[in-house]
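Written below as structure tokens is the structure these notes are about.
Every protein chain but one is kept in place in this view of the complex.
For chain A:
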Amino acid sequence: MEKFTTHTGVGVPLRRSNVDTDQIIPAVYLKRVTRTGFEDGLFAAWRNDPSFVLNNPVYAAGSVLVAGPDFGTGSSREHAVWALQNYGFKAVISPRFADIFRGNSGKAGLLAAQVDEKVVQRLWDHLEEHPGAEITVDLETRTVRAGEGVDAIEDSFDIDDYTRWRLLEGLDDIGITLGHDADIASFEAERPRWKPVTQHA
């Protein structure tokens, strides 16, 4: 996984709450067996609407999505994270993420930055007053920044320490866990024999 330290890019205001994973990418787009190419399904239903924010050319290079609360609810599909990444997003800012989506983001290297609802409101207003404006998401200092001068927005975001460390270092989870192989083996040796198995010797 690539290291994530800080990112500055065009902010995209998505003024919606409860953006579930079926909105992020409908199931019909989940049939690929690769991790790439899912950008075609990103917000598929909404992209037919000319007024949808991603259809505005000013956001064509958008890489920081600013969404309402309960982003990523519903299905466990990591394809939702891949679709955002394949499209070009590096970070999503929301007041509340669904657990599985947030976990998947951390694994795949998409930054899920949780901020106060008021910060999202201010970012939305800022981005709509200045379409194409950039947002900086700094993982080292856990801050989001946008704008300049008296209207400048700067606030902290929440992310758990462990995920932050893994993202900063670009670490592979499986590699870390395999380092604890002896612990796993000794746990396995103690498992009760009546626990079910799917294959019998």
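Here is the rule we go by: a contact is a pair of C-beta atoms (placed from the backbone, for glycine too) under 8 Å apart; a residue touches a chain by one contact, two chains touch by 3 or more; residues count from 1.
In this section, contacts and distances are computed from a predicted model.
Student: If you had to name the missing chain as UniProt does, which of "NitT/TauT family transport system permease protein", "3-isopropylmalate dehydratase large subunit", "Radical SAM protein" or "2-oxoglutarate ferredoxin oxidoreductase subunit alpha" would it be?
Tutor: Options "NitT/TauT family transport system permease protein", "3-isopropylmalate dehydratase large subunit", "Radical SAM protein" or "2-oxoglutarate ferredoxin oxidoreductase subunit alpha" considered; the missing chain's recorded name is "3-isopropylmalate dehydratase large subunit".
Student: Sort through A:G9, A:G88 or A:G103 and give me the one touching the missing partner chain.
Tutor: That would be A:G103, which touches the missing chain.
Student: Which chain A residues would touch the chain omitted from the figure, given the whole complex?
Tutor: 16-18, 20, 22-23, 26-28, 30-35, 44-45, 68-70, 73-79, 81, 96, 98-100, 103-104, 107-108, 160-162, 173-174, 176-178, 180, 183-184, 187-188, 191-199
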